[in-house]
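Here is the structure we will look at, set down as structure tokens.
One protein chain omitted, others in place.
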Amino acid sequence: MIRVAVVGATGYAGAELVRILAGHPDAELAVLTSRQYAGVRFDRVYPAMAGKIDSVCREYSTNMVCEEADLVFLALPHKLPMAYVPEILQRGKKIVDLSADFRFKEARLYESVYQPHTAEHLLESAVYGLCEIYTDQIKAAALIGNPGCYPTSVLLPLIPLLKAGLLNPGSIIADSKSGVSGAGRSLSLTSHYCEVNESFKAYKVAAHRHNPEMNAILSREAKMPVSITFVPHLVPMSRGMLTTIYATPESGVDRQTVVDCYRQAYHLKPFIRLCPEDRLPNTLHVRGTNFCDIGFKYDEHNRRLILIAAIDNLVKGAAGQAVQNMNLMQGLDETAGLSDVAFPV
Amino acid sequence: MIRVAVVGATGYAGAELVRILAGHPDAELAVLTSRQYAGVRFDRVYPAMAGKIDSVCREYSTNMVCEEADLVFLALPHKLPMAYVPEILQRGKKIVDLSADFRFKEARLYESVYQPHTAEHLLESAVYGLCEIYTDQIKAAALIGNPGCYPTSVLLPLIPLLKAGLLNPGSIIADSKSGVSGAGRSLSLTSHYCEVNESFKAYKVAAHRHNPEMNAILSREAKMPVSITFVPHLVPMSRGMLTTIYATPESGVDRQTVVDCYRQAYHLKPFIRLCPEDRLPNTLHVRGTNFCDIGFKYDEHNRRLILIAAIDNLVKGAAGQAVQNMNLMQGLDETAGLSDVAFPV
Amino acid sequence: MIRVAVVGATGYAGAELVRILAGHPDAELAVLTSRQYAGVRFDRVYPAMAGKIDSVCREYSTNMVCEEADLVFLALPHKLPMAYVPEILQRGKKIVDLSADFRFKEARLYESVYQPHTAEHLLESAVYGLCEIYTDQIKAAALIGNPGCYPTSVLLPLIPLLKAGLLNPGSIIADSKSGVSGAGRSLSLTSHYCEVNESFKAYKVAAHRHNPEMNAILSREAKMPVSITFVPHLVPMSRGMLTTIYATPESGVDRQTVVDCYRQAYHLKPFIRLCPEDRLPNTLHVRGTNFCDIGFKYDEHNRRLILIAAIDNLVKGAAGQAVQNMNLMQGLDETAGLSDVAFPV
Partner (left out) sequence: MIRVAVVGATGYAGAELVRILAGHPDAELAVLTSRQYAGVRFDRVYPAMAGKIDSVCREYSTNMVCEEADLVFLALPHKLPMAYVPEILQRGKKIVDLSADFRFKEARLYESVYQPHTAEHLLESAVYGLCEIYTDQIKAAALIGNPGCYPTSVLLPLIPLLKAGLLNPGSIIADSKSGVSGAGRSLSLTSHYCEVNESFKAYKVAAHRHNPEMNAILSREAKMPVSITFVPHLVPMSRGMLTTIYATPESGVDRQTVVDCYRQAYHLKPFIRLCPEDRLPNTLHVRGTNFCDIGFKYDEHNRRLILIAAIDNLVKGAAGQAVQNMNLMQGLDETAGLSDVAFPV
């Protein structure tokens, strides 16, 4: 059993980690921390867990966490992880950080959208935890920067095609739609029920902090600078993310080329489901699961590929992928603890 | 491994059975039948199951089912089970029937709300599958009439108090609220999205077919005639059921009497969660699970007890309880395959 | 044109007042105040009003309000109105107060659920603004205590029957279900999207502050002490309230007695719609309107009447009834500005 700590256990991503890890065959929830609820039983904050988890939330301390856990999940707002990570690593513990702090190779890029980076020396060795793409690096890593939810849904359908040179790298547009849980548990008018219900809108148009994260990874994989237009939208539902990507194929690319490319890239990846031609991804089919469903259409008349990916923003887009990273880092079955399928409805 | 058949696998209750059984450690999904989708892969009807279930739906035949399965779940509209059950039983198979056909001891009562009963001789030996109440009978049964969703949410909070003589049996009112999946997958204006969304209404007021089912069981347990007023309502959500029950306590009954009665009845029951005084049941906390959360308040000023129970109508109210019945019938751990907890959100 | 002020214009009830008054043929929106948004254009807070309202929200001052308006709507949290009302009245202005501050005749009762009352001397002359019941008093009033949303949905179906002696006054239970907008625009975990969506729960069971308000009015109308059990629930929808009331009829009362009683009480009331026997109230049918739809069933077997009322909590339960009060106070057509019907869906 791996003793794990969930730091920031009472936010939505943290609580989802707790839920998944509570059913994980090889992990033991050794420590749950929460600033806001220190001293409170976790199942009083999330009564859904009553009868399953009887732990009390604790105040974070690096010492306590390192003594009681072998692997640490950090489900904190960015900036805090930078402060904690160096010492945790030094004490020989592994880390999966769900914030943006260790997703970038270049501090400059991070700093252009977040704040000054205080642990720049660790960026080189930190691995971007997009499990299907960086599997081998993850297996060897001590520190994972777990991808953002939007990047996960954008990168998984794009990377194989870009790497294979099937897409015009200057033509890419990603139109994403996210459920509300992506905004977290912090109170805000944008997550206030009546402001969201029966509402649909775009936000942070071509200005979202996940955009540079996507560009950096796409450029690395395409081995040339790639910059995409990214527009997120908010959907009146709790969970789920669907991304529709528009890209111009290079000449000679047809439907079958794309099918073959995806098959080759993903046929051994247990969490990627390639949709048959007559079915497209739907967030309902991946709700509560670590799947990323990918489908596409070729608009021949306009010579555009339309790639569609669906994930659960809290699972494959956050906590599930974090556990998948742990599985890889620990040499476990990649799917351990992640075998849920979605409800029929 | 028990070989099981799910007859009527593509309705919502059937599909939920498939989902639960696909994760059950001791069951093997040997047969899925569907009239509407015979010949179609199950995961084409429910793409959520892609990668998990590769079975093809088959046309029902008693012979086929009995040859390939040891235990049969019937998730069919009432009337059909009456026709199939006698032969299946005769061939030595066990049955959990999710319809109303075998929930009544008296054919007359069944016939007053459904239609003529064609397998009356089996009613005596059929066991009402309310697992926490009829545990021992279920263990010995060959045929289970799986309770309706409303009755489950009404009976579990009422029976211990009624049996202990704590309630005035003439005072009971149950005001239930159900998510829309309870109406099933059949098309109907009452399940049409725009008619349900942003809508709340009562229906079949004091005229629902589950009312006689409740009265029969309550009378049996109270050992006197009990008739309750029952009013169901429709909530704009997919899953979940909350029942608010009003009853006058007998004199001398106070809060502690009720707490003690519930503890005694349910402290060993893994799916009943008694809520602490400062927390009440919420459908969100049981979504996707087999739990029944029970809480109550004592309105001392008006001398009324208010009992509240929350279940997932498709799980504890249908497929989950059906699997719990199977577990009991087969001598398995009662919770096998049913250990999911609800998502934090 | 009546010059009106909406004090507290940016809360949900205030904004709904602005919406309704912007379409009122005889009212001119002279002043909008908002503490939080003073200095900001109203349509920047509520872009729905762009092109319709170009006013800027102002800081409240009694002087300003009294100089620029003839009638003042106070859409503030309770406690503030007590402080403002005496001077506004003294300056000869009429007031419709949407808070609880002037709903009670007895300060003691108010104080038992709110806080010390600082304008007790005005309680005697203040009129409870339940328009269908206190029409004549409202016409003559200078100060209206606008009813709460729950009381409106409970009192309108109950009062005619209670006054006519058709109900056992000790038997009454009201099970109410409200949309989320009733909790207002203030941020709170209980209105956070993901906590509400796909969730159904009871809250403040037999302990809601509207309960004494209901009891006081019911007792006044029944001319004897009436105390009811009241349980509110939260529905995952923005607007709408449905109340299901259970009461034992006095002997000799049958379905027709109730129909006749309602007809007599309400046949001239433009906002009460009595539902035909085969149709029951549904919040969707009153959404965005000032209607109160009332229907009922007689559970003869258990000798219980089940009364059902549906309103829009923000309209008949707040802003619409406030405007209806203004109409009555000003001798206008009672329905002026309130002629909207609900969307088909």
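A few notes on this one:
The letters A, B and C name the chains in turn, as written, and every chain counts its residues from 1.
Convention: a contact is a pair of C-beta atoms (placed from the backbone, for glycine too) under 8 Å apart; a residue touches a chain by one contact, two chains touch by 3 or more.
Note that the structure is a prediction, hence the values are computed from the model and not measured.
When the whole complex is considered, the residue among B:12, B:73 or B:134 that touches the unshown chain is B:12. Here one chain is not drawn; of B:100, B:164, B:196 or B:318, the residue touching it is B:196. With the whole complex as reference, residues 173, 175, 177, 179, 194-195, 197-203, 205-207, 227-229, 231, 233, 235-240, 242, 244, 246, 280-284, 287, 297, 299, 301-302, 304, 306, 308, 310, 345 of chain A touch the missing chain.
One chain is missing from the display, and on chain C it is touched by residues 12, 15-16, 18-19, 22-23, 44, 46-52, 181, 198, 238-239, 270, 273, 275, 279, 282, 284-289, 291, 293, 314, 339-345.
Counting over the whole complex, chain B has residues 12, 180-181, 185, 187-189, 191-194, 196-198, 236-238 touching the chain that is not drawn.
FYI, only the chains that are shown with their structure count from here on.
Centroid analysis (C-alpha atoms only) places A farthest from chain C. We define each chain's centre as the mean of its Cα atoms; on that basis chain B and chain C are separated by 39 Å.
Centroids of chain A and chain B (each the mean of its C-alpha atoms) stand 37 Å apart.
Chain A and chain C have Cα centroids lying 46 Å from one another.
In chain C, the positions touching at least two other chains are 194, 197-198, 236-238.
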